[in-house]
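A protein chain is absent from this complex, but the other protein chains hold their places.
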Amino acid sequence: MFKKRAALSAPRMLHPSATKAAAIGLSAALLLTACGRDNGSGSGSTESASPIASGPATGTVTVWAQGAEGTALPALAKEFEAANPGVKVNVTAIPWDAAHNKYQTAIAGGTTPDIAQMGTTWMSDFSDAFEATPSAVDTDDIFPGSVKSTDVGGTKYGVPWYVDANVVFYRSDLAARAGHETFPTDWDGFKSLAKDLQSKAGAKYGVALPAGGADSFQRILPFVWSGGAQLVNKDSTKWTLDTPELAEALNYYNSFFTEGIADKNPATGAGAAESAFVNGSVPMWIGGPSGIGELEKAGGAGFADKYKVALVPKQKSATSFAGGSNLVVFKKSQNRDAAWKFIQWLTQPEIQVKWYKATGDLPASQSAWKDPSLSGDSKLAVFGDQLKDVNSPPSLTTWTQVSAAADTQLEQIVKAGKDPASALKELQSTADTIGTGR
Amino acid sequence: MSTTSSRTPLPPASRSPRGAAGPSLRRRKQALVAWMFAVPFVAIFAVFMLVPLVSSFAMSFTDFTSRDVQNPAAVSFVGIEQYATLLANAQFVHSMLNTAYFVAVGIPLTMAVALALAVALNSGIKRFRTAFRVGFYTPVVTSIVAVAVVWRFILQPDGLLNTILGAVGIHGPDWLNSTTWAMPSMILMAVWRNMGTLMIIFLAGLQNVSTEMLEAAEVDGANAWQRFTRITLPTLRPTLLLGAVLLSVGYLQFFEEPFVMTKGGPLDSTLSISYFTYNQFGFGKYGLASAASYVLFVAIALLSLVQFRALRSKD
Partner (left out) sequence: MYVLLLLAVAATLLPFAWMLLGSFKTQGELLRRPVTWWPQEGTLANYISWFTELHIDKFFANSLIVAVVTVLGNLLFCSMIGYALAKMSFPGKRFLFLLVMVTLMVPGVVTFVPLFVMVSKLGLVSTYPALFLPFLASPVGVFLMRQFMLGIPDSIIEAARIDGAGEFRIFTRVVMPLCGPPLATLGILTFLGSWNNFLWPLVAAQSEDMYTLPVALSLFSTGQNATNYGLLLAGSVLVITPIVALFVALQRFFIQSVAATGIK
């Protein structure tokens, strides 16, 4: 019943009996039943789940979903219950604020639900507790860039539920005044548009870009990927941060700040970015689909005609960030058959369209995008295009730490004038210390 | 518990009811009754406080991570390695300096403001006393989540504070985005949130200041400031120290303000020890996080000890 993860503990092991005594002492202290999990999570090795039982779903399925998703899901789940008379879906809505905390403690306490909504960047944090996706669950129709976000160490956990990609929001009216009738496609063009917005269209800053702080590095990944940089090597055994590609991307990015096109200290208060966009003082940003709704509220009627969205600018590629959420099943689930069935049902194209109409969440299913409610909207169409070229951060357990270290370096580059090359050297050595967890 | 130790001499009982004449049976009975009084608290305290505390302390000497909770057999004992890692971590050291800055500026400032308010409220005003007290205390009762939004509006570049400063001709900085001004902003918020508690403690202490002495001093020609420094302050000394102890326990654990306002930034300039610890827990590094907590515990204990000593020496 004790399965040692020898690979991890061996190098630091002092004395077998001391280790055992400490472990037993701890488990006693924590009141743990030591045989909680017998499914040894071999780090690096791939796993596969047992197939799903046939027939309609039965029993109770508990689902945790965050914020608006959690409050909207019960209505949709009623339809699933109607189609499967023996099933009951219990949804608990969780605040986004501390959802990560909540999952972490629930896993620690062994009190996980059957299904949970996982932010794409959280997959590797908790993948130990997830069940691998059974082969019967078909993901062919889902955007491949999003499916990649469910892959941790070669095993797929869960299915993308809704997707989200960052695109460029810009004031098309001001761009036209600055002499840009069409949106530029490459890095140079993007910068000159930002410059012209500043010099010819009265903007205070050409574009709003993250200048540091939590998750800032994650938000600039579109530039990193589009510049051809990769964060880890092929088999994910080493961080590749100190590379010419990444240095070039950061130099380009930093030039917006050094040339005064972007604000080193962007206002972070409530609605600050929206109002700056609406009043034209900072008429361009890179963001996700929620921006559409926010701008509608901040800009009022008719504002929708004053701005457009566009693909992220291209260097070697025009790759953006695959956001959104996946649905996962926990290993501890008592009703995994019904849980997987519910997930399969939720990711069907027609249900995805219904979900989009209820919440505004963009469908992960590609065929759902053929529905006129999506294909007929010129702004959403851009998101649909962008989703064909998206990437996710490496799904490694140590990514959150490396990304936090990268946030710090980015902030030092932008705010403290640190040289990108030496920042990357430092970042590389920090990341090497942290390791890839493989 | 009580029966086995009945032979050992009792700790110097402050108020032994019948002195040495009391038969040991009576003592034993009282010990039993005393423990019965203590037991409900002790039971809950042991289960929900001591056990988690002891296990977290044990964790700080292991390589415990979030993955090990359900299967602790894989954990290794690493001695003081976590503590060594911690002290070699530049970010942790930075967080210690930030915490020291916050404590060193925050405590005297909060005490000065609270004392000023208490003295003003005690200066013989009759009307609206309750209203003033409640007004100054309201920030204490409010949850940080609720006020964080408002403080953002106050501290943003075109916010309330800079508008007010602008009216007197000062061009205010971008408070939360400046490595120089972010920490003072946190201190300002902390003063606002904590001055009410201290004000009430000081108000209570001021009731001990003898009015006769003050009047006598006034007759002797002492001015208000002299009366304050020569009579009021010395009487208040124990109260001030109590306030300092309470504040230092709270301020050394400084976390909520940066958590809701700055996320520890910019450039880690508001990252406190507690915040660092919180982040490590978030990364699942329970061993390291526990070690960081106990470093903080030692700091709190030391500072309190120093202050308690000072408090006692005056008795």
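Chains: A and B, in written order; residue numbering restarts at 1 for each.
Note that a residue touches a chain if its C-beta (ideal position, glycine included) is under 8 Å from a C-beta of that chain, and two chains touch if they have at least 3 such contacts.
What you are looking at is a predicted structure, and each value in this text was computed from that prediction instead of being measured.
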item: Which of B:Phe61, B:Phe92, B:Tyr251 or B:Tyr286 contacts the chain that the document leaves out; value: B:Tyr286
item: Option touching the unshown chain, where B:Ala104, B:Ala204 or B:Leu233 are the choices; value: B:Ala204
item: Identified contact with the non-displayed chain, of A:Asp173, A:Glu274, A:Asp385 or A:Glu426; value: A:Glu274
item: Contacts of subunit B with the absent chain, listed as residue ranges; value: 1-2, 5-6, 8, 10-11, 13-17, 27, 30-31, 33-35, 37-38, 40-42, 44-45, 47-53, 55-56, 59, 66, 69, 117, 120-121, 123, 125, 130-147, 149-151, 153-154, 158-160, 192, 200-201, 203-205, 207-208, 238-239, 242, 249, 253, 255, 274, 277-278, 281, 286, 289-290, 293-294, 296-297, 300-301, 304
item: For subunit A, the residues touching the chain missing from this view; value: 29-33, 64, 66-68, 70-71, 90, 92-98, 101-102, 104-106, 108-111, 113, 119, 270-272, 274-276, 278-279, 287-288, 290-291, 293-294, 297-298, 300
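Definition applied: only the chains that are shown with their structure count from here on.
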item: Subunit A-subunit B separation of Cα centroids, rounded to whole Å; value: 38
item: Complex interface listing, subunit A residues touching subunit B; value: 2-5, 8-9, 12-15, 18-23, 25-27, 29-32, 34, 36-37, 41, 100-101, 104, 107-110, 125, 128, 212-214, 265-270, 272, 397, 400-401, 404, 408, 411-412, 415-416
item: Subunit A-facing residues of subunit B, complex; value: 51, 54-55, 58-59, 61-64, 66-67, 69-79, 81, 91, 149, 152-153, 155-159, 174, 176-179, 263, 265-268, 279, 281-284
